[in-house]
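One structure follows; several queries about it will come next.
Here the complex is missing a single protein chain, while all its other protein chains stay put.
For reference, chains read A and B in written order, and residue numbers begin at 1 within each chain.
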Amino acid sequence: MAAEAKLRTCSVTGLQVHLPAQKLIMTNAVTAVVFLLIGTVMAILIALTRWPAVHLLNQEFFYRFVTAHGLNMLIFWIIFFEIAGLYFGATILLNARLAKPRVAWACFVLMLLGAALADIMVFTGNADVMFTSYPPLQAHPLYYLGILIFAVGALLACLLFFATLVLAKQEGKYDGALPLVTFGLACAAIIAVWSLAHGALTYVPALLWSVGLMKNIDPAMYRLTYWGIGHGAQQINLVAMIAIWYLLGTLTVGSKVPSQKLSRIAFFLYLPFINLGAIHHLLVDPGLHSPFRIFNTSYAMYLAVVGSMIHAFSIPAGVEIAQRAKGFTTGLFQWLRKAPWGTPGFSSLALSFVIFGFIGGTTGVIQGSEQLNMLAHNTLRIPGHFHTTVVAGTTLAFMGIAYYIIQLVGQRKLIWEKLAKFQPYIFSIGVVIMAVGMLSAGSMGVPRRHWDVTFADANLPVSLGERIYGALGMVGIGGIIAFVGALIFILLAVGSLLKGEKIA
Amino acid sequence: MDEEKKSGKMKAPGTLVLVFIFLAWFAALYFLNWSVLSRLWSIG
Partner (left out) sequence: MSISAPERIWWRPLAKEEKIWVIVALCWAIFMFIFMIAWHGAGRQNNPSTTYRITPAVFAQEANDFIAKYKVGEDKGRAIVAPPAGGDAYLISRLWSFDPILVLKKGERYRLHLSSLDLQHGLSIQPMNLNLQILPGYDFVVNITPTEAGEFSLICNEYCGIGHHKMVGKIIVKE
């Protein structure tokens, strides 16, 4: 059989690897890292501008680069990597083959074209509209078109993931339930379909409006559908990250799942509820009433939060059980002290888990409480929150798994393993300093997406107090450290794939 | 696999302590924010 011939057996895990899938996983992951690099360069320039002592960019470039940073990080880096993750979960973890590699390549080309088009529009100054592009602010039609093309590619890739699961079942690759990691990824893919559908509801009208086929767009309606994708996309990240956490637990310390039932219920709770959180961005908007706000902002009585709190228990419990089985049974925390803190996979898991929970998750729920949002809306508290979820959380977890993908799927040893040991610490320390700076500055009223908080050009004097400069200094310094951490990762990933010793 | 089968007898006491530390932190931040809010102008 032709399909049989295209398999290799992994020498480390014994899993069957479908070679066309392997190529697609690596291509998508490497492309993701290229966009991560673009986003990272933007990040340091922005951080150094928001640090008033440096105030690097002029206002035109500042706003342009904030737009580019959001787009390249939140959409291109993360979604390319997630598509790699979906293919990995549906093929390698199931010993299965990818349903239609050709379709997967078409998806890749669409996504790349769309991303390139949108980025060109942004960098040529045709879309200085921020990642949110709130009308009546208008971008060049090709910007909306680029995002739409990208979204179509991503949507098709999700459907291909589902088709691969069906095919694997038909071919008897699994029987009964999916492995938990694949189950989690499937939940992420379902949320992705929901989010991308909102992307169509948002960007199709925006495109028609930008070419003059629609007279105007209702700004409130746009915000509603926009946040369906804008926030929904972050929920894909959340769910994919949790699946990766379970995977990292197993790969690093041989974690078992304490309760398959509980973890699956927790993933399932995300499907109906998590996307109600899109309303977090509309809590102080005109036109909505409080019962609607409360129901949605709390994901219907915080049921998605219960799901997250279950994972917050199950993931460390899995590690603890595995470590105790190895004999680390003294006291309450010997299992934790004796964990492999020098393995980048494990330190990424632990740091991303703790930072996500303690800072990202709590600030998210708090700032998403209906009334409390009046304290936080559009201040730097919002980026403070999401840099601890999507950067210290999702991105760090993805970095941790990338170290394995390079070796298991890319079949290359890491160059500079010692540097890899330190990378998760450098990166996460930087992000935490930066995010705490943002959260404090925001709580003193510093707005997000703002070029000059000294208000030197304003025709009325405004002062947000002297203390904001300390907090914004943290943003700058933390940003530099995080930048170094991210660069080390990119260097390690690309360097290993090009120069790393080959693993047979 | 034994641990997975013996339901009702999981041993993860350390984790239970950690999650309660998390909850205490969460609740502290939560109420701190409400107390800040209560000092704003009256709005509705």
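Everything below uses one rule, namely that contacts are C-beta pairs under 8 Å (C-beta built on N, C-alpha and C of every residue); 3 or more make two chains touch, one makes a residue touch a chain.
Please read these numbers as outputs of a predicted model, since none were measured by experiment.
Here one chain is not drawn; of A:69, A:97 or A:256, the residue touching it is A:256.
Residue-wise, the contact with the chain that is not shown comes from A:284, picked out of A:284, A:477 or A:494.
Among A:167, A:317 or A:336, only A:317 touches the chain that is left out of the view. Contact with the chain that does not appear here is found for just one residue of A:159, A:204, A:294 or A:484, A:294. Within the complete assembly, A:137 is the residue of A:109, A:137, A:214 or A:332 that touches the hidden chain.
Counting over the whole complex, chain B has residues 1, 4-5, 7-10, 12-13, 15-16, 19-20, 23, 26-27, 30, 34, 37-38, 40-44 touching the chain that is not drawn.
The set of chain A residues touching the chain not shown comprises 59-60, 63, 93, 128, 130, 134-137, 174-181, 218-220, 246-247, 249-251, 254-262, 264, 282-290, 293-294, 297-298, 301-303, 305-306, 309-310, 313-314, 317-318, 365, 369-371, 373-379, 443-445, 447-453, 455, 457-460, 462-465.
Definition applied: only the chains that are shown with their structure count from here on.
Chain B contributes residues 1, 3-4, 7, 10-19, 22, 25-26, 29-30, 33-34, 36-37, 40, 43 to its touches with chain A in the complex. Against chain B, the residues of chain A that register as touching in their complex are 256-260, 309, 312-313, 316-317, 320-321, 324-325, 332-333, 335-336, 357-358, 361-363, 365-366, 369, 371-372, 374-375, 443.
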